[in-house]
Each structure stands twice: as C-alpha cells, then as structure tokens.
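Here is the structure we will look at.
A single protein chain has been removed from this complex, and every other one stays in its place.
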Amino acid sequence: MEPNQKTVSVAKKYRKRSAFGEIWHRLRKNKGAMIGGILLLILFAVALTIDFWLDQELVIGQNLRARLKAPSAAHWFGTDEMGRDLFWRVLYGSRYSLAIGFVAVFVSFIVGVPLGAVAGYFGGAVETVIMRITDIFSAVPAILMAVVVVSVLGSSTINLMIAVGVSSIPGFVRVTRAAVLTVRNEEYVEAAKALGKSNLYIIFVHVLPNCLSPIIVQTTLRVASAIVSASSLSFLGLGIKPPAPEWGALLTAGRNYILGYSYLTFFPGLAIMITVLAFNLLGDGLRDAMDPKLKR
Amino acid sequence: MSDTILEVRNLKKYFKTSRGMLHAVDDISFTLERGKTLGIVGESGCGKSTTGRCILRLIEPTSGEVIFDGEDVLQLSGHSLRERRADMQIIFQDPFSSLNPRKTVMQTIAEGVEMRGKYRTKAEIEGRVLELMETVGLAERLINSYPHELDGGRRQRIGVARALAVEPKLIICDEPVSALDVSIQAQILNLLKELQRKLGLTYIFITHDLAVVNHISDEIMVMYLGQTVEKAPSEELFKNPTHPYTKALLSAIPIPKVGGPKRERILLKGEVSSPIEPGDVCRFAKRCSYACEACQKGCPALKETAPGHLVSCHLFGSPGK
Partner (left out) sequence: MNAENRENLRPDQENVLEIDHLTVHYVLEDETVEAVNDISIQLKKGKIMGLVGETGAGKTSTALAVLNLIPDPPGVIRSGRVLINGRDMLKLSKKELEEVRGSEVSMIFQDPMTSLNPVFTVGEQIAESIRLHEKCDQKKAMERAEEMLSLVGIPPERAAEYPHQFSGGMKQRVVIAIALACNPHLLLADEPTTALDVTIQAQVLDLMVNLKQKMNTSMIFITHDLGIVAEICDEVAVMYAGRIIERGTLDDIFNHTRHPYTEGLFNSLPDIDNRTAELKPIPGLMPDPTMLPKGCAFAPRCPYARPECIETPQKEQAVSDTHFVMCSAYQDPSFRIQRQEVFYE
C-alpha cells in the first residue's frame, strides 16, 4: 500500500482544485456569468419567498381611483387599468413566470436531449423512428400542441408547464442529434468502444459533454420562448387565470393600452428580458467554464 | 508449434451506396504470429483502415471470420464481445481527435485501467496510471493536463498508454506516426518497438509510409482496392517486389539520399479507380503496363511464388507454369 499512498499525493500535487472547483474558479472570473448568476439568484429568491412577505391585496386588489397612473414615487412602475400597482404585480409574477420558464425547459431538456443523443449516436432505424416522430410533433403548431395537452390534462399551472415543455421538445431533439452527429465518429469514441465501454457510458461520458455548446444555447433561448408561449396560453384562458399577474399575461393585458400607456407593456417586457439575459449570461459562462480549452 | 494469435479468413466489408456496393474490403485472409508485426500498406481508399476496424468490430464486417486466440470474434456479442475487445486495442492517426478534449491525461488512461477490474480503489488506479505514463515516457507532472495543452508526440503517447492500460495482446496501429514530425515520429516508433520487446505485443501496423512499414514490420501486406496484391516478409518484399503495383509503389518513395545510384522510377498511369462494383477483373489492370487479356477475364488469386511470398497477378504462378 505504500507506493499507492505516495502516488495519490503525486496526482494531488499537480492539481490545484477539484473538477468542480476548477469550473467554479473559471466561472467566477467571468463577469457576465457572475452578473447573470446573481440576477437569477435574486429573481429566484424573490419568486420563492414572495408569498410570505407580500400582501396579496397589493397584487390583485383593485383601486379604480388610481387607474392608469404613470410611474411615480408612489407607484414605481405605474398602475394598470384596474388601478393595481404594476411594480408589485411584476414582482409577484416572477413566481409564475420563472417556474414556467424553468420547469417547461427542464421537461423538454430531460426528454429531448437523451432522445436526440440516442438518435444521433445509433443512427439507422432508431434514428428514423425518433426523427419522424419529432417531425410530426413539430408539424403541429406549438400553441395547438399546448392546447391539446392542456385540454387533455386539464387546466392548471403544472399542466401548463408540461404543455409548453412538450412543444419545445423537437427543438432539443434536433439540436442534440446534430451535435452528436459531429462527435460520434471522433476517434476517441471509437477508442472507448475498443476499450469495451458500453454505449450508454460512451454517450454520457464522451459524446454529450462535447455537444454542450449548442445545447446550452438552445436551453437559454427556450426559457424566453417558454415564458412567452405560456402567456399566449393564458390569453386563451388555458393557463394561469387572471388576475394572477403572470408576465406574459401582463404583456397581453397591457397591449390594449400600448399607445397611451406604454409602460404597461414596457415593464413586464423588461422583466422577461432581464430574466432571459441572466439565463444567457450564465449559460454562456457555464459553457466556457466547462471547456478546458478556454482555460487561461 | 506455430503460435498463431490472429487468423483472418475471407474478411469482407461492403458498404451500400447510391451507385451500388462499395467493396471496401474484399476477401482478405492472413494469419499473424504472436509477438510479430504485420504491416499493411496501400494508398488512401484501399481498405487498410477498414480492415483494422473490422478486426476490432468497430465496423461490422459483411462476412468472414476473425479468429483471435482460437475464438471467432465475429460470433461474439454483448458482454463477451466487450471483454474480448479489450485484448485487442487500437492506436489512431490523429492525436487531436483520438483524445476526448474534456478529459485529462489521468482520466483518459484511467478509463482503460478500470476495465480489467484488477485495480479497484482510486489509489490503485492512480498508481497504475502513473506506471503507464512512465512506460510511455510521459512526465508525471502532466497527469492533470488536457490534450490541447500538449504537443502531438505527447498526445500520441497518451493514446499508446490508453491502449496499454487494458493489457492487450494485439494492438492495431492505424497510421500512428503519419501526423507527426520526423523527429517525434522516430521517438514514437522506438517506443512501439521497445514495448513490443518488453511486453511481447503483436502489432498490425497500418500505414502509407513504406519506409516506416519496412522499419517496423516482420511481414508486409500490400493492399489495392480492398484486396491483397502481395504479401511477403519485409526483406523479401523490398528486395524482390513482384506485383507490378508493389514495384511502382516502391519506386515512387522519395528517398532522402543524394548522389547514390539513380533508381528507375515507374510512374503509374491514372489514379485509383472506383471500388464500387469492381466486377470480376484484376482491379489494377487499368493502371498496369503489363495488363493483358487474362486480366479482364478474372480476378487473380493469391499464389505463392517463393516461401511466404504471395502474389495475386496473372503474370505469376499461373497454373500451367
């Protein structure tokens, strides 16, 4: 056992940090990623705790005397057509929108990425079947698909998330498959096969980690479109019911007043934009931090 | 007792294309003795790499037998195939694409070490990785380096160490030095030779570089469009090349010597023809200056012209002779 103990110290001697430590170290040096991360942290903190400290009345209580007031010290974002304070509504809306964006994308990621990886890696009949089904799914308009899902499962926040998630599965399948196709014929994949590794091991250890870039980009972009499609569903009355201040619903409501009271669309839009930006910044940062080639 | 480690019989690999069957490997047979090196040479598209990959079943052959240590590899499946595969390893040409860019030297070599189940704890595996690194001449401070931080020669050494990690008996070297500079190429060739001597390895050495193949092989097989055209012990092949293609190939090597006796150069006409549906003719006939009617009438079989020297050409060893 003596020599082994010595060798452990040898391997450690040349390593400054653990694998995760290394990623964290590089992520920390990326300003954009840190800003994105902090923004997301704040948003999530607000979304998770807002029920405990914000009076519901402020969010849904109507005050017809204070209708359509422009932003001021009393009402930072102004008030809407029912006289509700837009700032509190936007803040409270994070509770719905973040959950929808996050869960919907999570659903499509969990289903889409493995399907795409399997299709790309194995090829042949497996690929044909998966890709044709994907084609069928993407031939149906996303909104129609979501309508179907919601009407089958019933209208609830969870079902809305699933509906939006299902409609973005094809995107993940396609992107993953395309990325896997470029990697699966690399010689290190062949080398792993020659060593006797199983296909599952090869897909998860050798193939997918080298396909991260396009998948991460796809993920961050999808968060935005998930929030927006959830709002269209709400608009159709299939999602979150008014007066719950989901961001997409706020946008839709504000649209009627866009000429005279543009702040009604501006602030919910800004909230969506900031969230998406934060996801993008963090996603790009993660992608770079996980790529050993970009190590300085 | 002849100690045969590998016997390949009538190995074929056809690929389906839109214009017909592509005969990548067409009826290749050979035997290989333990501890020896067989060189396979030929131009791009002659099927030499496909042959190597078929033996490992990285590509599924169309038909044939690959008998490794008395067992037909092509009959195995699932777990037993994966276990058998580890006895045969492969070293690749491109030291960039043959290593996972996201894995450190330690992680790459450890993948093979874990396979045999001999080394279980982290410490044991690390110890073995360091041993292997020393064997192939990698400094231990490189243990956590990523491939892109290293030069081509070092990367190729990692590839060798990964192959050695599963303690294979046979290693297929697919152009392992073609992408390296000469001084580094010599380092790797010497390493491979030394490993063979120390560990009793058997090599199949696939290359287009005839000087290299001559240096490292005991026996050489020349391939043209998926078929063996000539096979002989290295010395014999270079002294006494028989097939017109081999002759042209040997005369085309640029030799880094000045002022010696002028060699006669045989320039071949045209280029390699298509391996799609080649038909039952001599595949070299179109470029051959000795081609005659017989060459259009059938594919010549391999015939022994001298002990151990096989040639497939109608000009030699015809049945009447």
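The letters A and B name the chains in turn, as written, and every chain counts its residues from 1.
Note that in this section a residue touches a chain if its C-beta (ideal position, glycine included) is under 8 Å from a C-beta of that chain, and two chains touch if they have at least 3 such contacts.
Here the structure is a predicted model, which means the values were calculated and not measured.
Touch, as defined at the top, links the missing chain to these shown chains in the whole complex: B.
Only one residue in the set B:Thr108, B:Gln187, B:Thr202 or B:Ser312 touches the chain that does not appear here, and it is B:Gln187. For the chain missing from the display, the contacting residue among B:His215, B:Lys286 or B:Lys303 is B:His215, taking the whole complex into account. When the full complex is taken into account, the listed residue touching the unshown chain is B:Gly259, out of B:Gly70, B:Gly117, B:Gly259 or B:Gly279.
Residues of chain B in contact with the chain left out of this view: 43-44, 151-153, 181-187, 189-190, 208, 210-212, 214-216, 234-235, 238, 248-249, 251-261, 265, 267-268, 271-272.
Please note the rule applied: only the chains that are shown with their structure count from here on.
Each chain gets one centre point, the mean of its Cα atoms, and the points for chain A and chain B are 48 Å apart. Chain B contributes residues 53, 56, 58, 82-83, 85-86, 88-90, 92-94, 97-102, 104, 106, 111-112, 115, 121-124, 126-127, 130, 140-144, 146, 148, 159, 162-163, 165-166 to its touches with chain A in the complex.
Residues 1, 3-5, 7-8, 10-11, 14-15, 186-188, 190-198, 206, 209-210, 290-293, 295 of chain A are the ones that touch chain B when the two sit in their complex.
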